[in-house]
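Here it is, the structure, as structure tokens.
Complex shown without one protein chain; remaining protein chains in place.
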Amino acid sequence: MTTYETIIGLEVHAQLATRSKMYCACSTNFGDAPNTNICPVCMAQPGALPVVNERAIEMAIKAGLAVGCAIQRTSVFARKNYFYPDLTKGYQISQYDKPLCLGGAIEIHTGGAIRRIGITRIHLEEDAGKSLHDMGHPTQSHIDFNRCGMPLIEIVSEPDMRSPQEAGDYLRTLRNVLVYLEVCEGNLQEGNFRCDANISIRPVGQEKLGTRTEMKNLNSYRAVERAIAFEAKRQQEVIESGGTIVQETRLWNDAAGRTEPMRSKEEAHDYRYFPDPDLLPLVVEDDWIDRMRIGLPELADARRARFVAEFEIPDADAGVLTDDRAIADYFESTVRAGAPAKKAANWIISELMREIKEDERGIAACPITPEHLAELIALIEKGTLSGKMAKEVFAEMFQTGTAPEAIVEKKGLSQVSDAGELEAVIEGVIADNPKQLEQYRSGKTAVLAFFVGQTMKATKGKANPKLVNEILKKKLGS
Amino acid sequence: MSNKNPSSDLRDRTIAELASLLHAREISAREVTETYLAEISTRDETLGCYLTQTRERALAQADAADARLSAGTDLTPLTGIPIALKDIYLTEGVRTTCASRILEDYIATYDGTAVAKLRAAGTVLLGKLNMDEFAMGSSNEHSAFGPVRNPWNTDYVPGGSSGGSAAAVAAGLAAGTFGTDTGGSIRQPAAHCGVVGIKPTYGRVSRFGVIAFASSLDQVGPLARTVRDAALLLEAVAGHDPHDATSIPAPVPCYADALTGDVNGRIIGLPREYFGEGIDAEVVVAVKKAAAHLEGMGAKIEEISLPHTRYAVPCYYIIAPAEASSNLARYDGIRYGLRVNTGGDLDELYEATRTQGFGPEVRLRIIVGTFVLSSGYYDAYYRKAQQVRTLIKEDFTKAFERCDAILGPVTPTPPFKLNEKIDDPIAMYMSDVLTIPTSLAGLPGMSLPCGISKAGLPIGLQLIGKPLEEATILNIAHAYEQSTEWHRKVPVR
Partner (left out) sequence: MTTTKQTDIRAIVKRTSELARLSLPPEEEERFIAKARALLDYVEQLGELDTTGIEPTAHAVAFAQVLREDVPIASEKAATILEAAPERDGPYVQVPKVIDSEQ
């Protein structure tokens, strides 16, 4: 039986985090009342003209530099012509044969290995308005044009991915890069990071690519991964039953868990791209590119390596921490506030990230400041809190945002670390258990655990276990 | 034809003359405005220049101008001057139709940049002028709201597409007007109506708020009775506009100051191709006479060659329809304008709206433009035309290495009659054969009267300048105008 491999290329549309739209001064604010962020330009009133947002160009240059693209000194805006009611001008101003960024790659950590995924190009374009099909009217759609003209970059990958997981990891890494650069908020729910997937299959060993289909409506990483898996299987079934793959656009139906052909006549499309006569070629001088390059922040991979070198934490932990710029920032702040790096990493990875896992706001949803977390760790280091107590305090901190000292005080949680006080308790425990003392002295040192337990019981668990151990050994041995 | 005598009739005054009378408070802006409004009432029914009259607004603006004039503050040479605009200019709160059914009831939602500047200058808007639908035409017969007639002889066309703008000035229905020129749409009707019209360098005036026909060619420009008036109007609207990325960020000279009348030593090129086959003998004689006149004033006349001239019209009829097909996609019945709801699906709505909304010439150009951009034909048509555009532009670049200006006819023939060319698009298109090359090269070009045909219709003289050298051609035109009598000739009222 033939074994097939899946060939995946992704087209990502990322909304740039500018304050105004791509070609007009309307606000990009998300969630404003429908049709309030509209003007003659984005509503394609007669006679209105586009003017390019400088910041959008800067953001696209940064994205291009971060993934190793060559920034083109001259690029051209082109019109992509088609009719659709949420596309006001009857064309989208995009870039076609002369995009701003060409040829780059990103490395992704996937399946325990590092893979290099090529980036074909990054170009600038604009979003369309939002068509709402379910406003309670059986025959009418409603359009909100607030989104119309929002700045986008389209990032086209090479067909370098071979599995749904690789595709997912590529998307996570790419999103991470854009968020690190602060060029995109990367919010999948708000639709400012969207993805179409091109999928084909071919027998392993064959060089020629198979016919591809394009998948749309992929609204989450999971949808991307599921759609790819489904589509690869579907294509294989078509081929194995003697059919041929038709080049077409298919929509992912998330509820039904399958891809479906689009009902519109795809073959009727002919976008008639041509240079937009309203915009001159975009000229990007070297010094502009240099300024953008200098301003690039440290990206995830570099930061990961630095965390390993500077803080001596394991690479795996550094990977987890740097996967989200905000968490990496949080970690560094915690360390700067005095926490030992390894301890800080553990607390963030095992406790904090678990708490925020379900919250789409991420670390922004965490009421614990890095300074408070550092304080909590310091309390453990000092012996004021046991590990178990610390978790209790942590839970309270997460609920209320209160400083750990205050919680310790309020709950009277401080552990007994006064050697004198403990010695008295321990002497009592030993005196109460002569049989066990005998056993210990006869060489059954395992009975030490019994004395520790008794001491903890006597102190209601507040005794510092390390100190209890030390004192017990000293007293039992003499 | 009659010779205008210096008279007290306000209709015969140039803008420059009106301005000095207004500034001296010898007349009021209201008087001038009322004079023009009365004239429009009595004579425009025959001529068809105005699509919309803004009478109330005009009177209010005139009163505001009078207040400014009385206060003596904030005055410009255009304060209180009644003007009118081709109905392609967006005027907030005023119907703006582009002479198309698809915008028949469209009230502009904003003022374009030129309109805002004219308003700020204190001009009085008399109304919106007839034109060929979406500026596609050379006779003004393609207006959805009826043709404009040539004031010199109403059997004849006024030219187009700014036919209403040219006829209104010639007939004295506005002190000055604005048109747009894509392939000759200011210069050709100016020539046919015996007035002055200038298409500035592409990018000299903002296109923001001017309905697009072919964006890489469209330019805003004035039509007026004299070169000085045209210079005053042009200066009021010229300059960089942050709302138009193709507007040139260069300072605007004082055009009126450039009108010295001195052409001594100026080298003026006469392109061989502009006097050859297909050019009417009457036109050739009139234009050559004008060249000789300028030579007599000290200019040096040299024959030059613009070898790709004959390819300009076919080149233009690929590029302009291509851009138009895209520019006119926004008229879809969704956000404004005509919407023909058949009760069917969206595609039916689009088709019904656009088919009923656009006239036949506009539909023809949209279809041709869609075709030349379509997959498999782009290189052979659109890209090829862009390459030819390069050759045409280079012709001018070479010519301007020697010349300060180029002189030739504006149109191959004097005005033609209504319906004469309506069914023969190529014959119609050929009337722009001498203006299109300039448009493709983005150069400033102007038209001014230089003769009257045997049939009693005006003949125009074209001057073409280097990029941003409007002042040079305006001065040559002024020198010619002031030493001849053609600008005093007006059609019989």
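We call the chains A and B, going by the order they appear; numbering starts again at 1 in every chain.
We adopt the following convention: a contact is a pair of C-beta atoms (placed from the backbone, for glycine too) under 8 Å apart; a residue touches a chain by one contact, two chains touch by 3 or more.
No experiment lies behind these values; they were computed from the predicted model shown.
Only one residue in the set A:105, A:280, A:308 or A:349 touches the chain that does not appear here, and it is A:280.
Note that of B:99, B:440 or B:490, the residue touching the chain absent from this view is B:440. Touching the chain that is not shown, out of B:72, B:249, B:265 or B:296: B:249 (per the contact rule at the top). Looking at B:114, B:268 or B:318, the residue that reaches the missing chain in the full complex is B:318.
Checked against the full complex, the candidates A:82, A:398 or A:450 give a single residue touching the omitted chain, namely A:82.
Touch with the chain omitted from the figure is made, among B:127, B:467 or B:491, by B:467. Contact residues of chain A toward the unshown chain are 13, 18-20, 25-29, 33-40, 43, 45, 51-57, 76, 82-85, 87, 128, 131-133, 135, 137-145, 196, 216-217, 251, 262-264, 268, 270, 272, 275, 277, 279-283. Although one chain is not displayed, its contacts with chain B can still be listed: residues 106-107, 109-110, 201-203, 216, 240, 242, 245-246, 248-249, 308, 311, 314-315, 317-318, 325, 329, 332-339, 341, 344-352, 354-355, 358, 360, 363-364, 366-368, 370-372, 374, 376-377, 380-381, 383-391, 393, 423, 425-426, 429, 440-443, 467.
Operating definition for what follows: only the chains that are shown with their structure count from here on.
Measuring from the averaged C-alpha position of chain A to that of chain B gives a distance of 57 Å. Of all the residues in chain A, the ones that touch chain B in their complex are 40, 43-52, 79, 81, 83, 85, 88-91, 143, 270, 272-274, 277-280. Residues 88-90, 96, 98, 103, 106, 108-110, 112, 207-212, 214-216, 242-246, 322-323, 325-326, 328-330, 332, 334-336, 346, 350, 370, 373-375, 378, 382 of chain B are the ones that touch chain A when the two sit in their complex.
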